[in-house]
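Excluded from the complex is one protein chain; the other protein chains are retained at their positions.
Letters A and B mark the chains as written, and numbering starts fresh at 1 in each.
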Amino acid sequence: MSASTTTLDSPPPVVESGGRDVRPLLSRLQPGLLIAWLVVAVVLLWTVLPGWFTQYSGTAGMAREKLLPPGGVHLLGTDELGRDLLARIIHGSAQSVTGAFVAVAVGLLLGTLLGLLAGSLGGRVDAVLMRGVDVLLSIPGLLLSLSIIIILGFGTVNAAIAVGVGSVAGFARLSRSEVMRVRRSDYVEAAFGSGGTFSKVLWRHVLPNSAGPVLALAALQFGTAIMAISTLGFLGYGAPPPTPEWGLLIAEGRKYIATSWWLTTFPGAVVVVVVLAANRISRSIRKGSS
Amino acid sequence: MSIIAPPLPTLGGIGAATATPVLELENLSVSYRDHRHHYSRAVHDVSLSIGAGEVLALVGESGSGKSTTAQAVIGLLAGNGRVDGGAIRLQGTDIAGWSQKRLESVRGSRIGLIPQDPTSSLNPVKTIGAQVGEALRLHGRFSRKERLEHIFELLARVGLSQPALRARQYPHELSGGMRQRALIAAAIALRPQLIIADEATSALDVTVQKRILDLIDELRREEGTAVLFVTHDLGVAADRSDRLVVLQGGRIQEAGRTSEVLANPRSSYTRALLADAPSLALAANGPWRSPVQSATVHPAGAAPAEAGIVVRDLVQEFRTGPRNAPVFKALDSVSFDVPAGTTHALVGESGSGKTTTVRALVGFHKATSGSISIAGTDVGSLAGEELRQFRRTVQLVHQNPFTSLDPRQSIRQIIEEPLLNFGTSDRAGRAARIEGLLERVRLPHAVLARSPRELSGGQRQRVAIARALALDPKVLVLDEAVSALDVTVQAQILALLEELQRELALTYVFISHDLAVVAQIADTVSVMSAGRVVESGTVKDVFLSPRHEYTRELIAAIPGQRGAVGVPKAERPPATHATARISPAIPTTAKAGRR
Partner (left out) sequence: MPSYLAGRIGQALLVLWAAFTLSFILLQALPGDALLIKYQNPDMGLSPEQIAEIRASYGADQSLVLQYLHTLGNFLTGNLGYSVSASVPVLDQLATNLPATARLAGLGFAAAVLLAVGIAVLANLARFAWLRTAIASLPSLFISVPVFWLGIVLIQVFSFRLKLIPVINPPEWQGLILPVLTLAIPISAPLAQVLLRSMDDVLTQPFISVARARGASLPWILWHHVARNALLPTLTIAGILFGELIGGAVVTETVFGRSGLGQLTQQAVDNQDASVLQAIVVLAAAVFVVVNLIIDLIYPLVDPRLKKSLGANA
């Protein structure tokens, strides 16, 4: 049976001499994407060099300055122990960012490995692995994370691992379908046809061409992980107090919700901005790879 | 057809040239906006007019602006397109500036569209009846019962048997030809004065194409409809149009009566197009290859020449369902020989088994039974490293150069890959080899650093050929390798292939659905149908004295035979004669409904 032997309906458009895009990289960046990268860069710097951004400690406060509204010396105000909120957010980035990295690493490594194996070996291996992924998918992510936290105990790294395991199914499905898509392409057939071995074709064609969407998912997952880790922190399963963790900050600020709105609003807003930035970057990776 | 809305009073007499033209374009210009918000013009000052009962063919290659022109007429340009100026007169009324809302009243009722690809042009989740009757619903004035009657009548009118059943069916339950008939029924539902056929038969097999073209012809003749026929196929245009407009780069190159343009093309572009169109050349006298080449041909079954290809009793079965389901025979004892240094063509329509044969030939798929011997090697017995080494002997060139090149590689990497796979030489040696290959396929040095997407279709196919040649193969299998290309580019690639064969003593297996191209390039041919070889022999013998009924039908369906260049002939016969032969697919029930 051949379904593809008819002519292409109208020949694809002909690009004449093919002008190369010589515009400098910066002018090709859309402003939104630029801001997204800036946000990520700033948060990474917070993690590495919190001292550059704030003079205050993330854990010690001054009792005289408790529950001050934003403005003046304390840009975002202070909490019930007189700790500077901005300082707590900046110092707290270490928890969220390392947690997100751990979570993405777990999901990316395990998930992509499973997907690659299933997609490139096919047959029974594929069937068994993908049924396993179905099982992972059938348990709600939060409940799966909680089950893992029960075993591993509380703490940011454990929460991060739990979140990472929850994303394995997504990575596995995507990388499998990408591998299958690339494997069916004419250029992979052509590569085998010109004498390529399985490993060479995998390395030269399948991996580079299926990596884009997987990387895009990794960027997306970075944001999702920050959100999920802060959720676990909020529920009290992340770092114990007085560690400044974004979710925990919100949980603690919640007690003063009637009087001190800033304690919940700012940490949450930071989470939203970081997640938005990660999503924007993910979108640009996905576009670039298609 | 009496129940269909009565003809509008403005409709002129059939073929009357003096009345107001049904469609008149005057200096129509269209531009498209690019992502940097610059407008670039795609259609420049196009003027033309079509009278009632007349067929005007708008011919051009990709990017010529022919489809843009047609889309502008119905006001359905892509979102980034706009009409810059000029008039679009529908029976004297300029509709160029009309709002979408006003245009909606004209579309479907006074202008009908027969689209390109029957598969994607029907909504997969709606019944045929609902889609045929959509125009009736949109333009109101019918009760549900009346509408249903109309739909049945229309379906019968376009030659579909069992209209009541067809109306209930979904598009995927119909064949390509039947779908296109349904789309025609939808287009003529309200008896529009103008039908735009936009590459209406390009996606169909040649025998189906002929029947559909006959149907359009017949409807035009009986209803006096004006037809704007947009096509890239000069052969089809030559056969079916009264007048011809040749577009290139959005400008009219030539316009006039079809017979005059064909006999006496004024612009050099039209001359090049005519010369490159294989179907017209075939009709002109047959471009049979010189006897020197054909002399080496052995009839099938004779002792094969050494190092050639011998295929014997190839059978390929596919399971259609679970264990005990009947098997589907994609190939049924296919045999042919290809002497070394010659070109053998496999010809057939979709589903004939061409592609399955190719995959077995190059060792991508093992046939159920039968044998393939290439240059003395039994292909079927190869596996693993042996099979990999065998790739040096046989190379495949894919149909679509847009998917057969890895978009992430540079052209240099693409051509270098086979050399790396077999580690034949060092870096300098490879560089020299790549340069040599580039020269062979006539590509400039500058393309090496580019990526495939920066190249045109023809250039990409040259790259694919260079990659195939990198290993010095003895046999090239060309799977519809020129089908996706414009005729002028196609002619260049065919010339390149002939040259390469002469210089490198290559053996070609050329797979094509296009008999005209086959006649031009092949020495011998096997005609395939439903998994069998129904006829084979030298190209000249098969084409000039076909023995099998199917071959005769295929050859008769090649477009361009009526308007061939250089064949002295009278003015194109009046419509009634030209379409006197009614498509065999139209059953008698259809005729009963006519006046």
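Things to note:
Here, contacts are C-beta pairs under 8 Å (C-beta built on N, C-alpha and C of every residue); 3 or more make two chains touch, one makes a residue touch a chain.
As the structure is a prediction and not an experimental result, all values here were calculated from the model.
With respect to the full assembly, the chain omitted from this view is in touch with A, B.
Annotation: of B:Glu26, B:Asp45, B:Asp84 or B:Glu134, B:Glu134 touches the absent chain (contact as defined above).
Checked against the full complex, the candidates A:Leu81, A:Leu110 or A:Ile148 give a single residue touching the omitted chain, namely A:Ile148.
Within chain A, the residues in touch with the undisplayed chain are 131-132, 134-144, 146-151, 223, 227, 230-231, 234-237, 247, 250, 254, 257-258, 261, 264-265, 268, 271-272, 275-276, 279-280, 283.
Not every partner is drawn; the one left out touches chain B at residues 74, 76, 100-101, 104-109, 111-113, 115-117, 120-126, 131, 134-135, 138-139, 170, 172-173, 183, 186, 320-321.
Operating definition for what follows: only the chains that are shown with their structure count from here on.
The residues of chain A lying in touch with chain B in their complex are 1-16, 18-20, 185-187, 189-197, 200, 204-205, 208-209. For chain B in complex with chain A, the residues that touch the partner chain are 61-63, 67, 116-117, 199, 202-205, 232, 318, 328, 330, 348-356, 362, 364, 388-389, 391-392, 395-396, 398-400, 402-409, 417-418, 421-422, 450, 453-458, 464, 467-468, 470-471, 480, 483-486, 489, 511, 513-514.
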